[in-house]
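Here you go, one structure.
Only a portion of the chains appears, each positioned as in the full assembly.
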Amino acid sequence: MIPVATALDYGSVVIFALTGALAASRSQLDLAGFVFVAALTAVGGGTVRDVLLGRMPVFWVQRPEYMVLIAIAAVAVFFTAHLLESRYRVLLWLDACALSVAVPAGVAVTLATGHPAIVVLIMGVVTGTVGGLMRDVLCNEVPLTLKQGELYLSCAFAGGAMALLAGWAGFGLPTALLACAGVTFALRAGSILWG
Amino acid sequence: MIPVATALDYGSVVIFALTGALAASRSQLDLAGFVFVAALTAVGGGTVRDVLLGRMPVFWVQRPEYMVLIAIAAVAVFFTAHLLESRYRVLLWLDACALSVAVPAGVAVTLATGHPAIVVLIMGVVTGTVGGLMRDVLCNEVPLTLKQGELYLSCAFAGGAMALLAGWAGFGLPTALLACAGVTFALRAGSILWG
């Protein structure tokens, strides 16, 4: 992977881990539960993507530092979550950030495998949304991904399409990925603020 | 795959996509939600089968036209579902049709891999039932697969067993697959009508 894609990848894992730990906090789990939900949320989307594409063993098995980062994030939230005024509000915005870096990360990984554009788009959406979906199902919350008025999936689709359009328009990969992240975040933020 | 198996495969994907979109409609999702649930329902069973068997990348990654068909089905339901008198009734019967073509499709794919009969039977059931199970869990409906009195899994098992019996009795593959589809549908229809 090129540097921009690597940075997006680590970013999305750590931020999704924070959202998973916050959801664990809302469900009043113990420390092991924080780590478990954080890990599932953080690597869930990328893991499903890798399995669908046949890239095995999946990415985090080959790079155990991911799990170390996730455990640190979960422990940090475990000891600080009670200081937050509204854990849900923080979760919502962190989730928007994580989505906005996970979609381009998924696009970058899939582009490198040479699959057709529709598969690239789908894998961007899968990488961005499946971890959060698992988090919400496990913690018994209404999944953000499917909640009415959130337009969650639409933001992910639009971001992925932006990356493909930027590529077709002749922009380089880093520019296309940043455009993807920007569009995803802008739409998602708009939906949170005025949705 | 031989023509009969291919026809069963496309048929089950499109019909399951329609049921997924109808479930999305019952959950009042937006257009992206229709496409997402339709896709998960349509390819869920075959995807899990392919992963278990190690056939990767999974079938629809190699043939992106599946996703195009699914998107068309989802959009069509999005604009017409409100015209239906009882979306659940239509969903129930379409689901019975989809099950009856997905079980033989799963049997055909697994037979071609040379695995033993019990694995063929299991993969027929998995291909037929897992997509609908994901649809119901995601849309927060009681899963048809496990609902009391539906005999859903029994129909899938009986259909798969019929295919194996027809094969052992010396019938050709197309006949065995059609017998499988017939038995599955007859039992499922009986269960819906008199269950």
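Residue numbering begins at 1 within each chain, and the chains themselves are lettered A and B in the order written.
We adopt the following convention: a contact is a pair of C-beta atoms (placed from the backbone, for glycine too) under 8 Å apart; a residue touches a chain by one contact, two chains touch by 3 or more.
Quantities reported herein were computed from a predicted structural model and do not represent experimental measurements.
Colleague: With 2 identical chains placed here, how many copies of the sequence make up the full complex in this file?
Modeller: If we count all chains in the complex, we get 3 identical copies.
Everything below uses one rule, namely that only the chains that are shown with their structure count from here on.
Colleague: In angstrom, rounded to a whole number, how far apart do the mean CA points of subunit A and subunit B lie?
Modeller: 29
Colleague: Spell out the residues on subunit B that touch subunit A in their complex, using ranges where they run on.
Modeller: On the subunit B side, the touching residues are 27-33, 35-37, 39, 47, 51, 56-58, 61, 64, 67-68, 137-139.
Colleague: Using the touch definition from the top, list the residues of subunit A that touch subunit B in their complex.
Modeller: Touching subunit B from subunit A are residues 51-54, 56, 115-116, 118-119, 122, 125, 129, 133, 137, 143, 145-146, 148, 151-154, 156-157.
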